[in-house]
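A single protein chain has been removed from this complex, and every other one stays in its place.
The block that comes next holds chain A.
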Amino acid sequence: MNSLAKLLPSITSAVATRSSRPILSACLHSSVTARQAASTADQQPTWTPQSQRVGIIARKKGMSTFWDEWGARMPTTILQLEDVQVLDVRTEEKHGYTALQVGCTNKKNVTKPVAIHYSKLNVEPKQSVAEFRVTNDALLPVGTILNAAHFVPGQYVDVTAPSIGKGFAGVMKRWNFAGLPASHGVSLAHRSAGSTGQRKWPSKVFKGKKMAGRMGGKSVTVQSLKVLKIDTELNLVYVKGCVPGFDDQFVKIKDAVKKHGAKRFPSDTLPPPFPTVKDADLQAMPRELIANSGEGKDPFTTKE
C-alpha cells in the first residue's frame, strides 16, 4: 500500500491527481487575494451539524452493479470528478450571500477574456461552473482541488442534473394519459388527450391543463442517494440508484438536504472532512473505500 504514493503522478490529464494545491502567484486579482487571506488565516474550522459543506460537479460515467457485505445487489451510478477546483468565493459582506463557485473539467480553447480571467485565478479554464451555497465556516481558498474523498462512504447525497430531453412528447408519454381504445370505432385519436374541459361553465380551459409539449431537458434533483463507495485515485463516487441525464453529463452533487445535520453521515464517521478532505488524510487513504450496509443484520434471514 505504500506504493500508492509512488503511482500517483501523471496518470492521465483527464483525472485530477492528488497533487498539492497550486502556488498562488503574484498575478492574482487583488480581491481574490483578499478573500484568500481571509479564509486561510482562520484556524481549521470545526464541523457542526448546522454547517453546510461545498458540493462538487462530477461527470456521470455510467452504471454498474454493487453487492454489499450481506450479498444484496443494488444498482450503482459511477460519477467521476474531473479537475474539480474552487474558482470563486462569495461572501456576505461583498455579495450578500455565502457560496463557493466550483468548476469541473479543463478546457483548452477559450476566448481571450475568459483565458485572462482564469489566468488571474491561476486555474485552468473550466468547462462547467456552478455555485454551491455554504456556511461561513466551510469556505475554501480559490484553486482548492476537490477530491472524491470529500464524500464519506455511507453518507447521503442529492444529485442534480438536466434530464434527458424527449422532445415534443405526446400526452401519453408526458402525463401517463390512457389514450383512447384501439378499436371500436375510434377514428384517428388513439393517443390523444380527449376532452379538455366542461361546457358553458367554465367555458375555458384551465391554466396548467396537461397537454402535449416539450418533455425533459430540465434540471432534476434526485434526493438522498447513498454513497456506496469512493475511489480516491480515479476520483470516482459510486452512488446507489439512478441519476438524471446521459453519460458524460455534468452533475452537481451535494450533501442531502432532507437528512439533517448528523444524520447525513454514518455516526462513526463524524465529523466529516470539513471544509474538505485534508491533503495529509488523502495521502494516507487507500484507493477504494466501501460503505457497509449500515443495517447491522442480515437482510436474508427471517425472524424465526
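The rule is simple: a contact is a pair of C-beta atoms (placed from the backbone, for glycine too) under 8 Å apart; a residue touches a chain by one contact, two chains touch by 3 or more; residues count from 1.
Definition applied: contacts and distances are computed from a predicted model.
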Omitted chain (choose from "Ubiquinone biosynthesis protein", "Vacuolar ATPase assembly integral membrane protein vma21", "Sorting nexin 4" or "Ribosomal protein L19") - UniProt protein name: "Ribosomal protein L19"
Option touching the unshown chain, where A:D137, A:E233 or A:D255 are the choices: A:E233
Footprint left on chain A by the chain that the document does not show: 1-5, 7-8, 11-12, 14-15, 61-62, 64-65, 67, 69-71, 73, 78, 80, 152-154, 231, 233-234, 236, 248, 266-269, 280-281, 283-292, 294, 298, 300-301
